[in-house]
Each structure stands twice: as structure tokens, then as C-alpha cells.
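Before I ask anything, let me first share the structure, which is written out below as C-alpha cells.
Showing chain A:
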Amino acid sequence: MKPARVNLFILPVLIAAISLTLLWAKAWGVQKGNAVIPETVTINVLSQKYIPVLFPHQSHAEMSESCVTCHHHSPEGETLVCKSCHSIKPDIKKDDVPSLKAAYHLQCVECHRQQDVELSRCTFCHAKKQTNAKVKKEGE
Partner candidate 1 sequence: MNRDRRKFLKLLGFGTVALGMQPGRAFASIDDIKINRPDSYGVLCDVTRCVGCRSCEEACNTVNRLPAPDKPFDDYAVFEEKRRPTSKAFTVVNQYQTSKGTLFRKIQCNHCLEPACATACLVHAYQKMPEGSVIWDEKLCIGCRYCMHACPFYVPAFEYESPVPRIRKCTLCYDRIHTGQLPGCVEACPMEALIFGKRSDLIRIARERIRKSPERYLDHVYGELEAGGTSWMYLSSVPFHEIGLNTSVGTYPMVEYTRGFLSSVPLVLVIWPALLSSFYAFTKRNSEIKKHNNGEHKEEVKNSVHAKGVE
Partner candidate 2 sequence: MNEIKEWVSENIFLGLEVKEYLRRLITPFNIVAAGILIIGIPLIIIRYMQGLGAVIHGSNDQPFSLFLGWGLFCGVPLAATGYIMASAVYLFGMKDYKPLLRPAVLTGFVGYFFAVMFLLVDLGRPWRLPYPMVRSFGTASILFLIAWHVALYLTVQFVEFSPAVFEWINTRKLRKWAEGIAVGATIFGVILSTLHQSALGALYLLAPTKLHPLWYSPNIPIYFFISSIYAGLSMIIIESTLVYKFLPGRVDPQNFKVIDRLTLGLGKAASFVMITYFFLKIIGVAHGADWHLLFTRPYGYQFLIEVFGFVLLPCFMYVFGVRTGDAKLIRMASFASVAGVILNRLTISMFALNWELPHREFIAPKEFLVILTIITIEILIYRWVVNRLPVHREHPEFTGEED
């Protein structure tokens, strides 16, 4: 298992994948107001322990009042994606801005937890990649 290598390789590929997906969604997606809302977004930037998240973007968009509910701190008329402001390894001293991984989780899990604690479990959004969990075998 060479996670570092896999990461480095996947990063540019996945950034391309997301961009293409977004372009495709923009072309074929449903309109809400003036913006183009992708149907699903594959979140794959940081996956080491868990498989990529297939995020049902459209249904969440319909649940919310406006785009800024999740795409917060976006300037007027724009909808920024998360990694525009949240870098993978930020400097905590700088304005206490969460890292990209934390930004995803803080945004999603907080709301999920308020709905139902089961929704906030890790495997609800992404299954584990391999069984890292070490459990004592029977009779050990």
C-alpha cells in the first residue's frame, strides 16, 4: 500500500474529473434562478480511508433556501466552490479558516447531526476503503 503515491497521482486527475463533471453539469443541469446546479458532485480530493463521496448536490440545493446557505462567504452574484477559500493544509493562525477536509465535514455533519445522529455517522456518507478496523477475534 503506497497511499502517498496514490494521492499525488489522483490529485490532478480528480481535479480534472471534478472540473469536467461541473462543466457537464453546467451543460445539462437544472436551472435554479440564473445559476446552473449540478445534480451530483463527486468529492474525491482527500480520500485515503474512505471511498469518494457521491454527493447528491441537487436534492440538497432544493432543500436549502439559497445557494449561500452552503456556499457561504461568496461574493455577490458568484457561487464559490469550497476549495476556493479552504486549502488542504491551511495556516491555523490565519483567521482560523478550517482546512478543506474540515470545511466539508463542518458544513455537512453539523446539519446532519441536527436531523438525526445516524446521519452523522462516517459511513453514512462514505464507506471505508478497506477494513482498517482492528477487532479482537473471537477467543483471543
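Everything below uses one rule, namely that a contact is a pair of C-beta atoms (placed from the backbone, for glycine too) under 8 Å apart; a residue touches a chain by one contact, two chains touch by 3 or more; residues count from 1.
Regarding selection, all candidates are chains of the complex that A comes from, given by their letters.
These numbers were taken from a predicted model, which means no experiment stands behind them.
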Touching partner of chain A in this complex, picked from 1 or 2: 1
Chain A - residues contacting candidate 1, complex: 92-93, 96, 98-99, 101-102, 104-106, 109, 113, 117, 120-123, 128, 132-136
